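Entry: chain A
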Amino acid sequence: MTDILLGLVWALVKAVGLVFVIILPMVSYTVYAERRVSAMIQDRLGPNRVGPMGLLQPIADAVKLLLKEDFTPASVNKFYYWLAPACAMAPSLMALAVIPFGSNLFGLPMVVANVDVGVLWVFAVSSLGVYGIVLAGWSSNSKYPFLGGIRSSSQMISYELSLGLSVIPIFLICGTLNLPNIVKYQIENGWLISPIWLKGISLTGINFPLLVSSIFSVDALVKILLWVPLFISFVVFMVSMFAETNRLPFDLPESETELVGGYHTEYSSMKFALFFLGEYAAMITGSAVIVTLFFGAWHVPFLPNDPSQFPWLGDLVLGIIHIAAFFIKVAILLFFFIWVRWTLPRFRYDQLMRLGWYFFFEIALANILLVAIILAFAPK
Partner candidate 1 sequence: MPAILRTPHPRERRIVFKNVDREGWTTDIDCYLKDGGYEELKKALKMQPQEIVSEVKASGVRGRGGAGFPTGAKWGFIRPGETKPIYLICNADEAEPGTFKDRYIIHQDPHQLLEGMIISCYAVNARLAYIYIRGEFPVGAKILERAIQEAKEHGFIGKNILGTGFDLEIYVHRGAGAYICGEETGLIESIEGKRPYPRIKPPYFPAALGLYMSPTIVNNVETLCDVKHIVKMGGAEFAKIGRPNNTGTRILCVSGDVQKPGYYELEVGGVTMGELIYDICGGLRPGRKLKAVIPGGSSAKVLRADERYKIKTKQPDGTTTEAEIGIEDIRMDFDSLAAVGSMAGSGGVIVMDDSRDMVWALNNINQFYGHESCGQCTPCREGSLWMQKITTRLLDGAGADGDADILVSVADRIAGRTICAFGEACAWPTQSFVAKFRDEFLAYASKNGNASSKPEDKH
Partner candidate 2 sequence: MSDPVPLLNVQIDGVWYQFPKGTRVIEACAQAGKFVPRYCYHPKLSSPGNCRMCLIEMGMPRMGPDRKPELGPDGKPVINWIPRPQISCAQDVAEGMGVRTDSQLVQDCRHGVMEFLLINHPLDCPICDQAGECELQEFSVQYGTGGSRFREEKVKKPKHVHLGPRVTLDDERCILCSRCIRFMKEVAHDDVLGFASRGSHSYLTAHPGRVLDSNYSLNTVDICPVGALTSTDFRFKMRVWFLKETKSICTSCATGCNTLIGSRQNVLYRQTPRENNDVNSPWMCDYGRLNFHDVNSTDRLTEPQIRHLSNLETASWTAAISRAAEDLKRFQPTEIAVIASGRMTNEELWFAKKLVDSVKTSNYDIVPRTGPADDLLLNSIRNPNTNGAQLLGLCSDQPGAKLQQIADGVSQGHIKAVVALQEDLTAAGFKATDLERLGAFIVMDILPNETTKRATTLLPSASFAEKRGSMINVKGRLQRLNRAIQSPGNAREDWEILRDLIQHLTGANGVYLIEDVFKQMAENVPQFQGLSLSKIGDLGVSLEGVVAAAPVTASA
Partner candidate 3 sequence: MAYTVSRSKLTFGEKLYLPAVLAGLKITINHLIKVLTGKTKVTMQYPEERWDTHLPEHYRGAPTLVTDEHGRERCVACQLCEFICPPRAITIKPGEIKDGDRWRKVEKFPQEFEIDMIRCIYCGLCEEVCPEQAIFLRKDYAITGLTRAEMVHKKDRLYELGGVMTGLVFKWNEKK
C-alpha cells in the first residue's frame, strides 16, 4: 500500500517537476529562442530589453498575456470555445509521461510512467491535440478559424500515418515498444540514427580486440545495412513531426497570410497563450520523442551507463549529466525546428497533401519492407 502510495507520490513529483519546472519554462524560453534566433537569421537582434539579454522577456510576455483582457466574441460556441485551448495544451504534456528523460536519480528511473506501450501512448495522446484545434476552429464561428481547423484535422490525419509507419522499423529492430528499453537497446547497439556502436572504447581505455571484432562482425554489417532504412525512417519521422506540430513549412492551419491566424484568430489573452504554449510544448514533446527514438535519449557516448565504473563521478552527478544530456539534445533539435522555420517557405495546401499521401506514406511502407527483409536475412 505504502509502495503504491509512494510510487504515486513519486510519479506526481516527477510529473509536476517535469511539467512545471522543466517543460513550461522550457516552452517559454523556446519562444524566446525562436524570437532571438529568427532575429539573428534575419540580421536583427530580437528581444533584448527585458532583463539581461532580454532573458526576462518570456516572463514579461506571460505577465502580459495573463493581464490582457480575455475577450470572448459573442457569436462563439462558448463551451467548446473555452475547452479548445485546454485540449490543445494537455496532450502534448501528457505525451511526455512516457519519455525517459534521464537514467536514474536517487535510484529512481527518470521517466514518469514506464509503460510497455510507450510509443503507442505517445502517438495516441499526441494525436488528441488535433481536437483542440478542430474545436477551436469550429467553436469560434468565424471563417478563418474554421478553415484553419479543417486544414489542421486533415493535415494531422495525413501525417500521422507516415509518422506511425516510420517508427515501425525501430520496433522491428528493437523488438519492444517500451521506450526505456529502446533507449537501452541504443546504449548497447548505438543510436538508431546510425546503429553501430564500437564496443571496446571507454573513458578508461581502448580494448582493441573487442573493437576490431565489433567492427568486423556480421552484426556490424547488418547494422550498417540498416543505416539506410533508419535514416529514411528518421527523415520521414522528423518531417512528419514538423507537420504534426504545425511548424513551418507545414503551418497551414494558422498561416497568417491567408487565414489571419487560423484556428486561434478569435482567441486572446490566456486562452491564446494556451494555444501558443501547446504548440511549443508539442514541439518539445516531438523533439523529445525524436531524441528518444533516434538519438539515444539521455545516453552520452563514451560515458558508460553504469555508475559503478566511475565511482569518483558519483551516482547523482551521472544522473544529472544524463538528464542534462537529454535536454541538450532536445534543445539542439528545437534549434533545428526554429532554424527550419526561418529558412523554408510554407507549402501550398495541395503540395502538403501530396507530399504526405504520395511520398511519405509510400516511403514509410517501403521502408518497413526493407527493414523486414534485412532483418529476415540477418543471422540471429
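Selection rule: all candidates are chains of the complex that A comes from, given by their letters.
Note that a residue touches a chain if its C-beta (ideal position, glycine included) is under 8 Å from a C-beta of that chain, and two chains touch if they have at least 3 such contacts; residues count from 1.
Because the structure is a prediction, the values reported are computed rather than measured.
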- Query: With chain A shown on its own, which candidate in 1, 2 or 3 touches it within the complex?
  - Reply: 3
- Message: Applying the document's contact rule, which stretches of chain A touch candidate 3 when the two form their complex?
- Response: 37, 39-45, 339-340, 342-344
